[in-house]
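One structure, as structure tokens, below. Some questions next.
A protein chain is absent from this complex, but the other protein chains hold their places.
Should a chain be cited, it is by its letter among A and B, assigned in written order, with residues numbered from 1 in that chain.
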Amino acid sequence: MEYEPVIGLEVHAQLLTDTKIFCGCSTKFGDMPNSNTCPICIGLPGVLPVLNRKVVEYALKMALATNCSINTNNGFARKNYFYPDLPKGYQISQYAYPIAEHGHLDVELNGGKKRIGITRIHMEEDAGKLIHDEDKPLSYVDFNRAGVPLIEIVSEPDMRSPEEGAAYLRRLHEILVYLEICDGNMEEGSFRCDANVSIRPRGREEFGTRAELKNMNSFRNVQRALEYEIERQRNVLEAGGVVIQETRLWDDYQGVTHSMRGKEEAHDYRYFPDPDLVDLSISDEWIEEIGRTLPELPLEKRERFISEYGIPPYDAQVLTTSRDLADFYEQVAECCGNPKIASNWVMGDFLRYLNEEKRLVRESPVTPRSLADIINLIEDGTISGKIAKDVFEEMWKSARPPGEIIKEKGLVQITDTAMLEAAVDEVLKANPSQLEEYKAGKEQLFGYFVGQTMKATRGKANPKIVNEILRKKLAGL
Amino acid sequence: MKLNQLTIHELQTLLREGKTTAVAIAEAVFSRIDAVEGRVNAYITTAKDEALAMAEQADRSIGEGALKELTGIPVGIKDNMCITGMKTTCGSRILENFVSPYDAEVVKKLRDAGAVFTGKTNLDEFAMGSSTETSWFDIARNPWDLDRVPGGSSGGSAAAVATDECIAALGSDTGGSIRQPAAHCGVVGMKPTYGRVSRYGLVAFASSLDQIGPLTKDVEDCAIMMNVIAGYDEKESTSVPAEVPDYRSFLSRDIEGWTIGIPKEYFVQGIDPQVSSAIDGVISDLEKLGATCREISIPHTEYCVAIYYIIAPSEASSNLARYDGVRYGFRSPQKEDLLDMYKASRSAGFGAEVKRRIMIGTYALSAGYYDAYYKKASQVRRLLRNDFDRAFETCDVILTPTTPTPAFKIGEKADDPLQMYLSDIFTLSTNLAGVPGIAVPCGYTDTGLPLSVQFMAGHFQEGKLIQVASAYENNASMEKRRPEL
Partner (left out) sequence: MKLSKADVEHVAHLARLNFTDEEKDTFTSQLNEILMYMDILNKVDTSGVEPMTHATSLNNALRDDVRKESLGTERALENAPEEAGDCFKVPRVIE
């Protein structure tokens, strides 16, 4: 029996606002526990929430970027349950009237594209952090995170393989980061993913019973968990069993999912509209204004790079991993007029130096203009490719443009044929035995003569011309 | 007359003319507290040292010529409103030792206006009740008859004002909790329009119904207090940015030509004859002042109780979920695990009435019932509100008794279901519709218990309430008394 997986993903993304969703406390990660709290976010008696406008803006941005329709009238509801990290005994979320619904994302897969539906996006507040004591039956609560704004993005169960799931997740992630509304840091918990997985016999329309997977803290773990769970469910069904609807936790260490059955009870959240918050009425003007601020999104940018600059998809993928990198590349490409070479340099030396020093693109000591200059200097023969590597290193260390460095160090490539002929003659004269061997047929020595000429000219000779001269001279012997 | 027996406006005159000091006023108030508080129990916390310090500061301000709306006036604050550094218990064991790190917005406004805080007044636990009998800190008693309740839930505030243990007080009203105790204690009590006075710092009971309001000795004092506490607060999303008129400007305006609506659904069987007779007296007085009283209808009145008993407990059950022993408040010493701690703390920390309402509310919101219960009740609520909107198109204010009977004896809940029904609908309707209401003394029973008349007006028409109440007060054929305590 062939089974087909059906996967839906729920992502919680922490928004990069300065302050929390309903109070003016800082959202900064890593501060001393409970230092970023106030009566409102620790749920003291008598406090009231007031919505942060920026949260709505960011939610609208994501909604537009994922082709959702905006619910111009939307509101907040209370999700009631008891847990120590939930200060009010309820989470303020959106239930019946989320801010956006019915969107989609196109995901690049195996050279093609697949459209994944997005059921809804809604705003809500994050809970605090609960840390369990390792020995004693105690837990500790830090409310710095309580009230940090989240958007929850729920996909349609449109994915049919772990690869599709991972690809969708990456797409969602890069959009959030491009929009500058989330830093997408899975380790720090600013981008979290839960999965709903079921399998069904291929060709069947009804969905099988699904399990909810939690505790996957990296893209790789999401994929591993999905793979494991699909296999587990297949084994259950093939053994004649039934898949149980339950929540399962991914165990990264053992590589399995564990059932939470028995530990978890069906929650009755008793949703009702929050009487302390008034409804949102989103005007067309606001939506248009947000639309105008949207940057070019990664997929569109990649497609444009491919068509406009003629670079291969792989290059486009690497160059658009961040907006800053893509912008940097474009400036280089425009200035130097050779997009493919620009791409090689940016993907190559530039990224290598950047990563070694763990710098951000905007912290690069080399400007796009400088990089374009060095490319042009190679193209027009002013310096050789080999010299260029040294020049680049110096550009990086001293943050100076290549022209300056070349001038200072006298690195201009020698193209004067007379000089080069003289140099070649010198080399041939100084290496008579090798010359004899070459004439006897040891053709590999050609490279040796080139090398010696380069050495003699301290690398400044134009290798192409040296090659030509050598060939002519040796042929004439 | 002793200083503590005077009104805000009388004291303001004395202070302005330099004939007394804030400290003298505060000392008079605390002297009275010493004398009667043991019998009345209007306060959960008295704050003599803090009050005297505030009074000294007030005298310094006066000396510098900076006399503000309430400089030097001792005010009692119901113990469900937060004051920095003071306990806010809500009359509950679960908050018995909770000290707030912040001021409620109204407290801040009173502070900025120079008021002196006498302490935190007694209330039904979490404002749930109409007699102050459910307070964890012992019952408050009616100064007019210590065997009777002062009403509730703002019973402490009403009693304190009635017996001059403060000059004025703040209360909160979710279903009548300012107006009903004001009625039973013979003082003036106003519930403003929903959204008129900030709820920030008021411990929530039912969020869509709660309002803070003043309890005072006369209508002029009510106007003075309203001038200070009313107004938009950006810390409350449901605060309405409507301009605050000078409520004092409505005093002593005549009501010639006014139409006063008498809702027929409120004048049915079950009203104590002495109450009826007093209300007839009010109607007669108002007509002498040139107003016309005519019958109107609030057709959905009969549904008030049902609407309230679904909505208020539902919201309350959610509002009280934060009392879980984690971050503050009572935590049971018996706590083997988290679930145990939650249940033991909440069960021991809350009283029976609060638990009852939490149960009702939790049930009403539980799986599958939202549409059937809460939503349905909210729809009928809108119909009731529409009734009021329509009614105010044809009358300036509505008149009803505040309560169907005078104050009842402690321990004796009304046996008569009709009386219970009426005592509910008289006050619940205004909270459900969001309109303002004021309770004004209008006489006494033959045994000397206070009687009260209620006026209701359209949204943000507190000025009209001040106007009619003051017109009545100035020309009433009833004499003003004080409790003999």
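In the analysis below, contacts are C-beta pairs under 8 Å (C-beta built on N, C-alpha and C of every residue); 3 or more make two chains touch, one makes a residue touch a chain.
Values in this document were obtained by computation on a predicted structure and should not be read as measured data.
Novice: List the displayed chains that the omitted chain touches in the full complex.
Specialist: A, B
Novice: Touching the hidden chain in the complete assembly: which of A:Gly8, A:Gly46, A:Pro84 or A:Gly208 does that?
Specialist: Per the contact definition at the top, the residue touching the missing chain is A:Pro84.
Novice: One chain is left out of this view; which of B:Val75, B:Ala127, B:Ala278 or B:Ile310 touches it in the full complex?
Specialist: B:Ile310
Novice: Of the residues B:Gly76, B:Gly156, B:Gly195 or B:Pro263, which one touches the chain left out of the display?
Specialist: B:Gly195
Novice: If the hidden chain were put back, which of B:Ile360, B:Met420 or B:Met478 would touch it?
Specialist: Within the whole complex, the residue contacting the unshown chain is B:Ile360.
Novice: Taking the full complex into account, what residues of subunit B touch the chain not shown?
Specialist: 97-99, 101, 194-195, 208-209, 234, 237-240, 300, 302-303, 305-307, 309-310, 317, 324-331, 335-344, 346-347, 350, 355-356, 358-360, 362-364, 366, 372-373, 375-383, 385, 434
Novice: Considering the whole complex, not just the chains shown, which residues of subunit A touch the missing one?
Specialist: That gives, for subunit A, the contact residues 17-19, 23-26, 32-39, 42, 50-54, 56, 82, 84, 131-133, 136-143, 263, 268, 270, 272-273, 275, 277-281.
The criterion applied here is as follows: only the chains that are shown with their structure count from here on.
Novice: So in the complex, which bits of subunit B are touching subunit A?
Specialist: 80-82, 88, 90, 95, 98, 100-102, 104, 199-204, 206-208, 234-238, 314-315, 318, 320-324, 326-328, 337-338, 342, 362, 365-367, 370, 374
Novice: For the complex, which residues does subunit A have touching subunit B?
Specialist: 39, 42-51, 78, 80, 82, 84, 87-90, 137, 139, 141, 143, 268, 270-272, 275-278
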